[in-house]
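Note that this is a trimmed complex: some chains were dropped, and none of the rest were shifted.
Every chain is named by a letter (A, B, C and D) in the order it is written, and numbering of its residues begins at 1.
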Amino acid sequence: MSEKVFYGKGVRKIKKEDLELYESIVDLDKSIWNSNVLDYKTQKLIAIAISATNSEASSLLKQISKSKKELNISRDEMMDVLKVVLLTSGMISYNKSLDIINKLYD
Amino acid sequence: MSEKVFYGKGVRKIKKEDLELYESIVDLDKSIWNSNVLDYKTQKLIAIAISATNSEASSLLKQISKSKKELNISRDEMMDVLKVVLLTSGMISYNKSLDIINKLYD
Amino acid sequence: MSEKVFYGKGVRKIKKEDLELYESIVDLDKSIWNSNVLDYKTQKLIAIAISATNSEASSLLKQISKSKKELNISRDEMMDVLKVVLLTSGMISYNKSLDIINKLYD
Amino acid sequence: MSEKVFYGKGVRKIKKEDLELYESIVDLDKSIWNSNVLDYKTQKLIAIAISATNSEASSLLKQISKSKKELNISRDEMMDVLKVVLLTSGMISYNKSLDIINKLYD
């Protein structure tokens, strides 16, 4: 079963305390990935690229690890995403992301 | 003729004053887009997404406008990119980018 | 009539082309401002502070201008928000935001 | 005794080596929290929101933990701050901050 969600376990915990917020996050998440032009994998690669320039190493690691399993993304595909990160956002983001790819795909 | 470059006219101006730097930018740019797994259009969509979360409106406008012409990217494809921007990076980046898409695709 | 929404006119335009996305943005927006502990004004001041450190001048101007009218936020209240921006995020964000406050409250 | 300071222990260490800098940081810090319109707690919530979109997890954890004790900020208040983070800045910042709140308020 593929589970197309971006949010982590933390969001599931708020189901009890704030059902309205929980449901609006779930609905937003659904409407994001239910695209009719770009396929799901392309959108996931885009999410990884955005995270590579804006996330901390630990959450980027979690996200890439999850996407790798769910969609069977190859190291070469990841490296092509990182190339765009390098060109647009420089070595600070690239070094951080490359270390993660090297850990996950040895 | 498709011109697969990310840098603007400013970079071309430095050819005379710093040939070594100019050539290393051109070479880096080439090696980024010469991917063998992801196609060029997917990488361009990734570059747009990164810019949508990190660029100013004026340079984002230039980049999207250029990519739209070069690759014939449809409004629906752009909107699918922006969806991922919305989910990962929120309404500040989304509002800014949506205004640009609405200007370029009326 | 107070209109408690964060999104701009751009979002309203997507109602026709992507009703599911539109509705999930509207629902999320509603569930954000329907808080039961902090009052609406406090949350708006928080939104302004986040924008002051992450938005461009033009969209920050729009947001502050709108909030000023909707909630009658005084110059002194705005200046107290900016103080926190100065301490946490420095003069780059502070200078940009201060210019906007000085324009809107002369 | 309430200790209304934003800086950490690191700043105290520089008292000996650069008294002028130390005193100007202390004075700036004082003038920030000595507001006459917004109360101290509101300003602290604003500081937490800014940090949630701009800090690393580890320093955000320290800041929230300190504010929680000093001002007795409830989980519900924190969740209301995070809602604004979610709307303005998206799931990357929200997931990171939510994990911290879930750790500190189990």
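The rule is simple: contacts are C-beta pairs under 8 Å (C-beta built on N, C-alpha and C of every residue); 3 or more make two chains touch, one makes a residue touch a chain.
As the structure is a computational prediction, the values presented were derived from the model and not from experiment.
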item: Homo-oligomer size of the whole complex, from 4 visible chains; value: 6
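Basically, only the chains that are shown with their structure count from here on.
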item: Most remote chain, CA-based centroid, reference being chain D; value: B
item: Distance between the centres, which are taken as Cα means, of chain C and chain B, whole angstrom; value: 28
item: Chain B, residues touching no fewer than two other chains; value: 79, 83, 86-89, 91-92
item: Chain A-touching residues of chain D, taken from the complex the two chains share; value: 56-57, 79, 83, 86, 91-92, 94-96, 98-99, 102
item: Residue ranges of chain C touching chain B (in the complex, touch as defined); value: 6-8, 10-11, 13-14, 17-18, 21, 25, 50-51, 54-56, 58-59
item: Residues of chain D defined as touching chain C within the complex; value: 6, 28-29, 31-32, 35-38, 42-43, 45-47, 49-51, 53-54, 74, 76-77, 79-81, 83-89
